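Only a single protein chain was left out; the remaining protein chains are all shown in position.
Note that the chains take the letters A and B in the order they are written out, and that residue 1 is the start of every chain.
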Amino acid sequence: MDLLSNLVTGFGYLAGVQPAVAIVVGVILGILAGAMPGLSPSMGVALLVPFTYKLSPQISLILLGSIYIAANYGGSITAVTINTPGTPSAVVTSFDGYPLTKMGKPGVGLGTSLIASTVGGIIGTIILIFFSVPLARLAVKLHPAEYFALAIFGLATVASLGGKNWAKAFIAAMLGLLINTIGIDPISGVQRFTFGNYKLFDGFALVPALIGLFALSEVFSRMEEYKLEKGVVAKFEKANWPKFMDYWKLKFTILRSSILGTLIGIFPGAGATIAAFLSYDVAKKSSKHPETFGKGNPEGVAAAEAANSSSVGGALVPLLALGIPGSATTAVLIGALMIHDVNPGPLLFVERPDIVYSLFAALLVANAVMLVLGLWGSKLWIKVTIIPKKVLLPSILAISIIGSFAVHYSIFDVASCIGFGIAGWLLKKHGYPAAPIVLGMVLGKLAETNFRRAVLMGGYSVFITRPVSIILLLLAVASFAVPLMQNRKNSSE
Amino acid sequence: MKKLLIAVLLIALLSVSLFAGGASEGSEASFPTKPIHLIVYTGAGGAGDILSRKFVDIASKYTDATFVVENKAGAGGIVAMEYVKSIPADGYTLMYVTKSNISKLAGASEMNPTAEFDWIAMMQIDPECVITNNKTDVVTWEQVVADAKAKDGKQLWLGPAAGGLDNVTAERIWKAAGIKATWVPFASGGKAKAALLGKQGVTYTGNPGEIIGKPDFSVAAVCLDERLPQFPDVPTFKELGVLGVENEIIWRGFAVKKGTPDAVIAWYDDLFEKVNNDEDWIATYAPKGNKLVHYTRDKFNQIVEEDYKGYLEAFGK
Partner (left out) sequence: MEVVKFLEKGPGLALFLGFMVAVLGVVIFLIRRSSKKEYTARIVFPVIFMEIAFVFLIILMGFKKGSANTVGPAVVPLLWIIGIFAFSIILIVKVLLGHEEKDPEWGNIRVAVTYIIFTVLYLIIMQYLGYYIATVLFLIGGMYYLTYRNWKVMISLTAGWLVFSYLAFYKLLYVPLPQGKLISWIFG
């Protein structure tokens, strides 16, 4: 087979010293960038682009691809250990990862996230290798009506995120959605709720808001408790790393989440965060013990991490097969390729198979390297949980401040991060969860712009005349209603 | 408490010394005596960022000056322009600019481009063009016009945000050609191109370089006086009888704050001229369908003023 022989050639290319160094350096930098709140995968990749000018296109792409893969895993480390998601998609990882840490089992959270990320990354890459061309053709056919339905499907997960506090969860989501409308309206070009301040023309940036809502609010809550002598964990048992059988129990969750994550990653504009939210919701609904989700169920960690890592493979599908960037990170990658006069697109597979297949091989190897480095690194990361809070909490604040500054080099972003931190602390204290706010901020534009674009392109009837759209919308209604009804049943019992 | 003081002092000393590398004597012997900051309005890795870093790379062949690229992304360039406005006009802050910034200013800001900045070097002219999907029945400009007439305003033109440069260009083309169509704004040019590949609309408005490596795309017509040597088969709108859109281009160049000394601008003129003639610069940007030029401040300021007026008119201001 042509594909396999190309792949073998690709692996052969990795045999040199340079590619090996590129992969290892890429994975290390990626894990660190991911773990650093404020450096999302796209920024991690973007900030390294200037260094690739002098490298060959293959090595550049191998380096940047390794960073991309590893950054998605790195975000989970801080999410599990200190409830500070390093990347937007790791918000979902923290739902169960941090409760595990608080129960004194940070090893379970860290181990599960590493294994799920690795397996997810490999599955995503395999799907990319074998199906990229047909899948890419399918992805561009997706109509705005279907994107809208997908966004609504994602929003419906609020119903199950909220649990008993569903009304508060909905308010939180609505606030996130309303915040997301601030800025210049992408469809009509008019300013909305900018209060005459040009710094709000693009609205509030997601990453500073995220750092505020999760990291800062957590710090303020801990301050309020003022039991600061010890670490997050008083002490943890040496033997609490999961055994092989513990991972084996998660096989279906990981497999399902990986496939779902890859598929969602393919669609331009959807991305890792939505993939993580959706597959968490699916895992929760298909679990026999949905009530344990959010309280430290390793399945939740596995679902989130497998999905966000596999979405990397998905996001590369339209980039390589069509030359179309579907996410912020792939938009940066396309820029990096163009510096080297490489134009991604269908012709790339024919004209420069060396570039394409060495990247494929490198992604597979990078996942393996990530596993090795991650296993070794986790023994270090886990120590973060026993740092006394008197030292840890000020440090988290310092990290958060520099992280939110690094997004746009803007003091305004840092100030809004602190604002979101105070609001998040007060809201959380009174039973309003922060995750729906993030969900609203992630999905708001996707839902609104695609709704209006769809109407512009085909009138209001498109939503029901297109089969994919109507099916997704019906599914959304169902996933909306089921948890609410279950709640009602539980509370009446 | 004493220990605290000593510790604070010690580390304060350390942190001050970290700056010492960056700060230097302020004598004005000859320009430049300290690093020049190049402000870029796109994020790291964006097209503008890449161009700026390429420029810095080439410029350092011709001068010993140090350039530091600084990304000030946000609000389509307004964040960057507000920043440059707030800094002394000493020439040590250079700003990468494109015609998109002018449409953004006209649409969303009170800032007047030529009152605040000196537009010192226009380096590239990238003509706008109409791109079609050649796997559909509507490929050539004649077919686009026929299809538009048949659909009576419901023909879909895909592109980036409403009120942006491409949107205004499309509206001018419609007016000149006497057709009606609907502009469908996407979050980015890339996503609009994906939708064109998926046959969700009929055209995409952008630049000829965007079809390189994508065999499904064709350029229907380009907004220029004469055909581009890089795309000899692509007709111009002028040839097709659509007049008045020969100047629908996106230009790229550099500006400084108004009031920068003439001697400094003369230094820049010399540098830009050298970069404009550089082989590496030409080899990188000419094949993408750009016209490489070097217009100095008088001509460039005039162009900016006219563009600004045109956009104010287009937005009904």
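Details
Going forward, contacts are C-beta pairs under 8 Å (C-beta built on N, C-alpha and C of every residue); 3 or more make two chains touch, one makes a residue touch a chain.
Here the structure is a predicted model, which means the values were calculated and not measured.
Within the full complex, the residue among A:68, A:220, A:267 or A:293 touching the omitted chain is A:220. In the complete assembly, the contact with the undisplayed chain comes from A:190, out of A:190, A:372 or A:474. Residue A:175 is the one among A:175, A:255, A:347 or A:482 that touches the chain not shown.
The missing chain, though absent from the display, is touched by one residue of A:21, A:133, A:422 or A:481; that residue is A:422. Listed here are the subunit B residues that touch the chain not shown: 3-4, 7-8, 10-12, 14-16, 18-20, 22-26, 68-70. Subunit A meets the missing chain through residues 47, 50, 167-168, 170-171, 174-175, 177-178, 181, 185, 187-188, 190, 192-193, 195-197, 216, 219-221, 223-226, 228, 388-391, 393-395, 397-398, 401-402, 405-406, 409, 411, 414-415, 418, 421-422, 425, 427, 429-430, 432, 447-448, 451-452, 455-456, 459.
Criterion: only the chains that are shown with their structure count from here on.
Centre-to-centre spacing of subunit A and subunit B amounts to 31 Å, using the average Cα coordinate of each chain. For subunit A in complex with subunit B, the touching residues are 42-43, 45-47, 49-50, 53, 139-144, 184, 186-189, 191, 198-199, 201-202, 268-269, 318, 322-326, 331-332, 334-336, 338-339, 341, 343-348, 408-410, 445, 449, 453, 456-457.
The part of subunit B that touches subunit A in the complex is made up of residues 43-47, 49-50, 53-54, 57, 69-76, 78-79, 82, 107-109, 156, 161-164, 167, 182, 184-188, 190-191, 193-195, 197-201, 212-216, 284.
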